[in-house]
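For reference, the structure I am asking about is given below.
For this view, one protein chain was removed and the others were kept in their places.
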Amino acid sequence: MAAFEIPEEQWAQVVEKSGGPAVYKKIPVQKPGPDEVLINVKYSGVCHTDLHAMMGDWPLDTKMPLVGGHEGAGVVVARGSLVQDIELGDHAGIKWLNGSCLACCFCMQADEPLCPHALLSGYTVDGSFQQYAIAKAAHVARLPKDCDLEEVAPVLCAGITVYKGLKESGARPGQYVAIVGAGGGLGSMAIQYAKAMGLHVIGIDGGDEKRESCQKLGAAAFVDFMSSKDLVQDVKDATPDGLGPHAVILLAVSEKPFQQATEYVRSRGTVICIGLPAHAFLKAPVFDTVIRMITIKGSYVGNRQDTQEALDFYQRGLVKVPFKTVGLSELQDVYSLMREGKIVGRYVVDTSR
Amino acid sequence: MAAFEIPEEQWAQVVEKSGGPAVYKKIPVQKPGPDEVLINVKYSGVCHTDLHAMMGDWPLDTKMPLVGGHEGAGVVVARGSLVQDIELGDHAGIKWLNGSCLACCFCMQADEPLCPHALLSGYTVDGSFQQYAIAKAAHVARLPKDCDLEEVAPVLCAGITVYKGLKESGARPGQYVAIVGAGGGLGSMAIQYAKAMGLHVIGIDGGDEKRESCQKLGAAAFVDFMSSKDLVQDVKDATPDGLGPHAVILLAVSEKPFQQATEYVRSRGTVICIGLPAHAFLKAPVFDTVIRMITIKGSYVGNRQDTQEALDFYQRGLVKVPFKTVGLSELQDVYSLMREGKIVGRYVVDTSR
Amino acid sequence: MAAFEIPEEQWAQVVEKSGGPAVYKKIPVQKPGPDEVLINVKYSGVCHTDLHAMMGDWPLDTKMPLVGGHEGAGVVVARGSLVQDIELGDHAGIKWLNGSCLACCFCMQADEPLCPHALLSGYTVDGSFQQYAIAKAAHVARLPKDCDLEEVAPVLCAGITVYKGLKESGARPGQYVAIVGAGGGLGSMAIQYAKAMGLHVIGIDGGDEKRESCQKLGAAAFVDFMSSKDLVQDVKDATPDGLGPHAVILLAVSEKPFQQATEYVRSRGTVICIGLPAHAFLKAPVFDTVIRMITIKGSYVGNRQDTQEALDFYQRGLVKVPFKTVGLSELQDVYSLMREGKIVGRYVVDTSR
Partner (left out) sequence: MAAFEIPEEQWAQVVEKSGGPAVYKKIPVQKPGPDEVLINVKYSGVCHTDLHAMMGDWPLDTKMPLVGGHEGAGVVVARGSLVQDIELGDHAGIKWLNGSCLACCFCMQADEPLCPHALLSGYTVDGSFQQYAIAKAAHVARLPKDCDLEEVAPVLCAGITVYKGLKESGARPGQYVAIVGAGGGLGSMAIQYAKAMGLHVIGIDGGDEKRESCQKLGAAAFVDFMSSKDLVQDVKDATPDGLGPHAVILLAVSEKPFQQATEYVRSRGTVICIGLPAHAFLKAPVFDTVIRMITIKGSYVGNRQDTQEALDFYQRGLVKVPFKTVGLSELQDVYSLMREGKIVGRYVVDTSR
């Protein structure tokens, strides 16, 4: 175990007031507490949540000033006195859940994301848009040494989240799952995870480009919400017995797709909500929900076990991440593209520039 | 196995056109097909659904003319050639699910209530508001000989339905369940089932009479929605750790209670919808549902296994049914009371008068 | 729906006394009862169980004289008056479970194979080693019209059985499953089902031929029990974290492999017993089973839902069956090879010769 030379100062993107912007500047490097590690972040994915954190438009307060980022992949360069199962030089990932109490009734049941004392990277604690970030040792993602730190970054939030949603859906190998928003960045990962889990995918999105991208990734069917004359019927028809998919993963929840999902999902099926549009509401007819025994379920980020499982699928080559890399200094440009809705895959920032 | 003398004609309550009324008159007795039994109905409970069936205000067509009723308890007096596990003289119950195909993908997975070929007593086939009713042998409830046919009648729909809802909630012994509408007829049965299942009950309803009735049945707490200044907080406070109940059973779904349920249910908890108000909608904020990982689930009637289990609890004396008996000839009066919202427990009709 | 010309007599293999042999001769064609269908069997797989049935060496009595066979694929040529969801001309399969009561506590919970009134094809009722066989309509496997009746035959017992075992193991996509006897006929199907379900397979068998066959089918690792110096350690080492597979499927249970399975399975893992050697016993050390919380579980044949799921995997081309076809008249030769342990894949008999 080599010792690492750790600088006193580092480059970071710092949000100084709610609403932004993020400022690229030098800030001090922190020291890990007894149960923490210090990670030299090499790459970090950029997630829609980072934009929400900067804008402060979610009903949950952020730390301020704030270093955002929660898809950081790097190398452990220091550790606290209690940390025993991570060595200096190990590769590790910083994810949305930076830490949790590990002792409350949620943590005790492996639902750490629901911990009332949860620390959120790039939201309630500083995250991965800096060269050296702190995280609770029990929570950092364990990455194998041969893991590509650039490509794995987006798995640390996007990958885990869609994998968790698929797990929560209860869909079993051989069953059908509809993915709403299948042609986007999250969607393309969801299709790949679903297939690796033995599921058949019905991609739902708009336009021929999205259709092609879904088909290339192996979706069994594609329904175009822009050209379909009867979306509900078309999705049902995409299953061999016409009864509809066993589960629906809503990556882009707005009220319209949500209501339709409860209509085309198979009786006894499950609609999983993942997307987090500000101020939106779920709405479903009581009668149909009851007599068809439909389940509607919110799925947040994965716990630590989900994290390792999602990473395993990636590591075995079953999930390719569509990404584009820019320098950490260019983060504000990525936010601009995001606001304009111009991002298809995932952006990754390189902290060395 | 004695042979029974079966008359050619019998008394029945017949709805001759959608909107009602039900007419008390003599009609012919039917003969069972090869896989059916003929039951001499002694008593039948009256359910809100019977009123909906007569009025035709649900988005599902009824048979017409129609003999309503789906909580019939009686004696098997004839059986078809294929029926082997029921003897003449056995006690049996007619429930909402009169029959199903037993071979579709839902029936094969013990979800007979979702069978697209389901026969519904008092809705798509004639039900228990007559002295002799037909039912598919595989579906009639098996009642022990020492079972009180008068008291058990309401268990056959109301009992099964609340028991099923509690089962579907996934709440485990020792956990807390809130019952919305706990002071009514369904509610009083739900409290008793919940307690027999090792659950702690928070009754939610309005008024001191309801409070008393809930407490007498053993509810751990009662929250009065008429006098509470902060219902959500009060329900949460009724659990020892203040995190809210693990499950909520909605017996009276209107949009207001539903939305509140998603607010006070514990994170990772489940809200079960049972009630079927015409034209109502579920509505819940996406953000909260997702980050608290809440499940909303429709629960319809029980399958055959749920039926036998619900009856077992009753048979062991763990569930008492609050009911009042009138003659079958007085059914129309019961409907009038129902319309005026004046019924607390359950009405049972005696087919002999 | 065409009418079929049905002969009075047909060719069949008839076991006339316990111990055999099977005699190839002409016997009358039966007529279906109200809830039955008559199937013109085109092909039938031959299973080890058929040999046990003829020899009468299992602790369960057979019908006598007996027409064996429980992997029959053919065409429905007649049906009883109650049968509504099967048309003449439909393709259908006869499986081990010829019928069940559909009303007992096991049938009600979709565990038809445990029904005390179960009818077993080629064991307690005549099976598929004849040109025209009877089966309960609710139980025949539904085969799509484009299904190859010759190749699908072995799926109807072997395929369903291994698929069921994998399902019962509780192993989730991404986890590891060890298959003991992976190089045999059942084993090769088990590997393919496991992979289609997103599992990683550790094949366990003896010899280089078996190793090659496992690797060709996509096993992640192979452990040779003939050459391994420490089988338990080798199986554990075949999982990335060295903790052993999450589940073990025992296709060839003798006491030795069984005891080893409880040693190398991961803590909290599950050992599934499928094989049925006469007179064998499971044996496991109490201490280790308790403190490692290991589950040992018997898995019998699949229910009707498992059947359709197993067929779906086959139909999508995810499972290829290694088989060899001979005439029905040559059945006795197949039994001879079986007794000598000389069969690797699966034999299918063609009822037309």
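Note that the chains take the letters A, B and C in the order they are written out, and that residue 1 is the start of every chain.
Operating definition for what follows: a residue touches a chain if its C-beta (ideal position, glycine included) is under 8 Å from a C-beta of that chain, and two chains touch if they have at least 3 such contacts.
The shown structure was predicted, so the numbers you read here are calculated from the model rather than taken from an experiment.
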{"item": "Shown chains touched by the chain that is not drawn here", "value": "A, B, C"}
{"item": "Hidden partner chain, touching residue among C:Ile6, C:Met226 or C:Leu276", "value": "C:Leu276"}
{"item": "Full-complex contact with the absent chain, from C:Met55, C:Val232 or C:Ala284", "value": "C:Ala284"}
{"item": "Hidden partner chain, touching residue among C:Ala133, C:Ile294 or C:Leu331", "value": "C:Ile294"}
{"item": "Hidden-chain contact residue, picked from the options B:Ala22, B:Val76, B:Ala182 or B:Ala196", "value": "B:Ala196"}
{"item": "Contacts of chain B with the absent chain, listed as residue ranges", "value": "167, 172-174, 196-198, 309, 312-313"}
{"item": "Residues of chain A in contact with the chain not shown", "value": "33-35, 81-82, 84-85, 101-105, 108-110, 137-138, 303-305, 308"}
{"item": "Those residues of chain C which, in the complete complex, touch the missing chain", "value": "58-60, 105-106, 111, 113-114, 168, 241, 243, 253, 258, 267-268, 273-300"}
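Methods note: only the chains that are shown with their structure count from here on.
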{"item": "By number of C-beta contact pairs, the top two chains", "value": "A-B"}
{"item": "Numbering shared by both copies at the chain B-chain A contact, with half separating same from different", "value": "same"}
{"item": "Junction residues of chain C - those touching two or more other chains", "value": "none"}
